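Just one protein chain is left out here, and the rest sit where they should.
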Amino acid sequence: MIKKKDYKKTWIALLIAAAILILVVVLDNLPSKVVPSMLLTVLQKGAIYALVAVSMNLLNGFTGLFSLGQAGFMLLGAYTYAVLTVPVARQASVYQRYPGGGLGFSVTESLGNSMGQLGLFLGVVLCLILAGCVAGLFAWFIGLPVLKLKSDYLAIATLGFAEIIRSVVQYEGLGPVTNGSNLLYGFTGFSDFHMGELKLTTMMPFLFAGASILIVVLLINSTYGRAFKAIRDDEVAAEAMGINLARHKRMSFVISSFFAGISGAMLAMFQASVQATAFKAAMTYEILLIVVIGGIGSVTGSVLGSFLFVGCSEWWLRFLDNETILKNFSAKVQFCALLAALIAVVVGFGLLRLKRSGRKIIFRSGKRIAVDWGPVLALALAALALGWDVWFLLSSNLKLPLLRSGFRMVVFSVVIMIVVLFFRKGIMGDQELWDLRRKRRSAKAKAGAGK
Amino acid sequence: MRENVLRVENATMQFGGVVAVDNLNLEINKGEIVSLIGPNGAGKTTAFNVITGVYAPSNGRVEFCGETIVRNHPQGKMKKLYKGQNPELYTTGLRLPDTGITPEERTLLEADERERDPAAFTDKVLCPTPDRITNLGMARTFQNIRLWKSQTVFDNILIAKHLRRTSNLFSATFRMNRREEEAQRADVERLLDIVGLGGLRDELATSLPYGKQRRLEIARALATEPKLLLLDEPAAGMNPQETNDLTEFIARIRSELGLTVFLIEHHMDLVMDISDRIYVLDFGGLIAKGTPADIQNDQRVIDAYLGVAEDA
Partner (left out) sequence: MLEQILPYLLAGVSVGGQYALIAIGYTMVYGILRLINFAHGDIFTVSGFVMVYAAATMPLTLSIPLTIVLTVALAVLVEKVAYRPLRTAPRMSVMISAIGMSYLLQNSMWYLTGGLPKQYPVLPWISDSVNVAGSSTSRVTVVTPFLVVVLVAGLVLLIKRTKIGMAMRAASRDFETAQLMGIKINNVISFTFVVGSFLAAVGSMLYFSNYATVTPTIGAMPGLKAFVAAVFGGIGSIPGAVIGGFIIGICESLIKGAGLTTFSDAFTFALLIVILAVKPTGLFGENLTEKV
């Protein structure tokens, strides 16, 4: 009975996965007039970030280890992949500052030449796994001293190791392999994949990231994943129940870094070039914010969060970076109406929250009458914004204010702060998409039993 | 002679200037229910922590089923600490004291010591982490309940089955351990029935009432398949009815599962009802031991609990 149900679930999951892959391939091959190229970029980068966010979530959300070393492990993966796959013919030009640099062979090139697309695919898979292994190996060593530390000390130590990795990779002495602080480029990327005329550029990151995430999900729901969650919930109890803390923490750390390495390699494939300076602490912070937006302890949350994050930062908020002059008066009316509506909605939600919490703006505190300044200030700001909106509508100016280079990231970080402060659980909390259905069903069952 | 399950010898634990456990000696035989009682702050929980490996004691030895599992090894700061009696026995590199025994007796004693613990008189450190000790078959509950908060009742018990797994990371991830997983789940169902939480299997552990959380903690400890169960104030915060139920429950799991139980408790009804033997601790030291009847009539115990007038 249980087994049959399990098989059914597996089939449904496989069908959904296949449908997504087919959809992506179709999107990739439609003419660029129909499908904006930005969509494809967002899909590719989103899939890559989804994997690294899930890997970080495995550590931070499921094992309760607050690590900030993700960028370092991505860097290791990216460099491993790049070094292994730069074509022999291009090695001289890539490593021009280090004559004789490069490995002298390229895994994907040799396999691709002998077996065509299949060889290329196998070569990439092999190199991705190697990239993950290198990251995992380093994680194993780093974990020896670091995993004994608690919460913020662990965070700062892993952050430190990521920085060490970054500067070691840039070391001149390693130049013949890593090309020092210079760009590595020319290696096999996603755009090298095609099936005849059919482009598979976007499908590949989906395939690799999807397979990796699937493994993580299987792991989380296995007995080991349950042990990780026990460590997160209460370390002392977990140890008293026979879970070897050191071993399981290391396991989680190495696995997380393995997948971070793979996603780093995929990021290199996506960008078609790789340079150590890009893998700064800021990158780890971005991934952490994705995890928070999606919900700490939710794999689907991390996936949704990363597509949202990449979509916003690369695409939907782009218009905020461009100086915009409205075409005519009616466009201006539209803009002002939209802004007014936005302010009204925000204020409305705020008031609703206030009402629900039972707080009052003006209340009695002892004998005197006190005022809760927070909401008053917010209302004043909203009134000010609304006043400005009207003033802007009446003025003859057609140029939209504030919009110029950099504004997108400001708005974006404000949104993130709002999520962090007011919607601390993120999109999914610690639930998964498939949990939601089950929960509704069990709620229904309970209501039925109550009757 | 009955089979010995737990034996604690000269266990001493010092924190800074406080000697929390002072030369504790106790023995528990198979199938017994033994209680450790004493006023607040007497060092009962610390004794538990020494036995289960949470703390490395500053002196002494713990034997479990005839095997030495903890032997102190004063390192660093510990060397300077108060060590209680017979530190030479447990300190590495040193031999038994020279005074008062003939060389023959000494050789015999040393041989005896080596038999009990092959690592005796060597530099080997013996202070395993709690998980190792649990693996040997000793499980515990906590004074302040420590359930896994985000997990359901069922999962709380299932996770405790993790240490008896035979699957490795790979086989578990790729679901090649289906048979074991099913056996584990069946076991958990059985345990749920034993502790009477069957109807609550999908509730969050923390949403249960206090008494049931305590039961769940016991069930979780049972899931590790222990020979010896250590209960730290299992009846704390329970009303008389719940305490009665718990008394019956402990007696039942002892007879049904063939367990040995060692418990710390303040509810004297429960202790006197259920215990075969009782140890009384005060200011870290043992002040009395014996059957419930002995303890009830022991003047030192009464003094320790009720206090003695200064001028008396």
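Note that the chains are named A and B in the order they appear, and that numbering of residues resets to 1 at the start of each chain.
Assume a contact is a pair of C-beta atoms (placed from the backbone, for glycine too) under 8 Å apart; a residue touches a chain by one contact, two chains touch by 3 or more.
In this text, all values refer to a predicted model and were calculated from it rather than measured experimentally.
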**Message:** So one chain is hidden, and I want to know which residue out of A:36, A:116 or A:145 touches that hidden chain in the complete assembly.
**Reply:** A:145
**Asked** Any idea which of A:14, A:236 or A:436 touches the chain not displayed?
**Response** A:236
**Message:** For a quick check of understanding: of A:38, A:168, A:333 or A:384, which residue touches the chain that isn't displayed?
**Reply:** A:168
**Prompt:** Looking at A:288, A:347, A:400 or A:427, which residue reaches the missing chain?
**Reply:** A:288
**Complete:** Residues of chain A touching the missing chain are 60, 66, 145-146, 148-149, 151-153, 155-157, 159-161, 163-164, 167-168, 170-172, 236, 281-282, 285-286, 288-289, 292, 296, 404-407, 409-410, 412-414, 416-417, 420-421, 424
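Quick note on the criterion: only the chains that are shown with their structure count from here on.
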**Asked** Between chain A and chain B, what's the gap in Å when you average each chain's C-alpha atoms?
**Response** 45
**Message:** Please output the residues of chain B touching chain A within their complex, sorted ascending.
**Reply:** 52, 54, 129-132, 134-135, 139-140, 142, 146-151, 155, 158-163, 165, 167, 169, 172-175, 177, 181, 184, 202, 220-221, 223-224
**Request:** Mind listing the chain A positions that touch chain B in their complex?
**Result:** 215, 218-219, 222-224, 226-227, 229-230, 232-234, 236-246, 251, 297, 430, 442
